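This is the structure, below, for whatever I ask next.
Removed from the display is one protein chain of the complex; every other protein chain stays in position.
So, chain A:
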Amino acid sequence: MNTRTSLSLSALGVVAFLLGWEAVARSGVVPAGLLPSPSAVPTAFLAEVQRGIWQKMVVASLSHYAVGLALGTFLGVAFGTAAALWRVWDAFQSWVVRMLRPIPAIAWIPFAIIWFGVSEGAASFLIALTVFWINYYASYSAVRGVDKDLIELGHAFGQGGLIPRLFKIILPGALPGILSGLRAGLGQGWMTVVAAELFGISGLGMRMMEASGLLATNIVVLYMVTIALLYGVSDFLFMQVQARVLSWQR
């Protein structure tokens, strides 16, 4: 299947989904307050943009997202790589990791508020936490999976010291795996954005909470669509960058 066919099929899928949704909403099977029709969204969008709320919320959420994502990714890759490289460190931290790993980011919300207040920092902290674990495990297994023969090659050609080994052999070799961790973090990060803002930190999630309190379901849907689009765009951009970075792959 060529790119054009697959693109038009994807577009067709989205249109069919929206039409089906609109049909259910209009048929009266479900009360209008419970399921707003998608055609109500543009009106809500215009109203929110005119009041300047939409822009403000998008910028706020984007900034939590960017800070949390950057921090969580960097630390996740660094700790995951370190654990994969050094047996002693790996053994030392492995049970701490096992204890902390199953705790979902939202369970940290009370501590986030105690430590950072209801603030930007708290939201970024929670996002960073989510993204951290994804990148930790992705990097760990990617670095572990680097071809031992290539490491031997490095030793044979004078690149066996830690720095050349890390930057010329291990990290480039682990890059495809590290990047797929990054991509998974990109999506999970958006989910945590909403969860983190539901308790009152300015952003898309907070606005959704307000709107649902007023039963303004069309506004809730507007922000759901907004998140979907923001995720779509960031994932698309990431894929472009990834294709470039990994152009050496067949």
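As a working rule, a contact is a pair of C-beta atoms (placed from the backbone, for glycine too) under 8 Å apart; a residue touches a chain by one contact, two chains touch by 3 or more; residues count from 1.
Everything below uses one rule, namely that contacts and distances are computed from a predicted model.
Not every chain of the complex appears here, and the one that does not is recorded in UniProt as "ABC transporter ATP-binding protein", selected from "Membrane protein", "ABC transporter ATP-binding protein", "Acetoin:2,6-dichlorophenolindophenol oxidoreductase subunit alpha" or "ATP phosphoribosyltransferase".
Here the missing chain is touched by one residue of A:Ser37, A:Gln159 or A:Gln242, and it is A:Gln159. Residue-wise, the contact with the chain that is not shown comes from A:Leu175, picked out of A:Leu175, A:Val194, A:Met208 or A:Val221.
Listed by residue number, the positions of chain A touching the unshown chain are 149-150, 152-159, 164, 168-169, 172-173, 175, 248-250.
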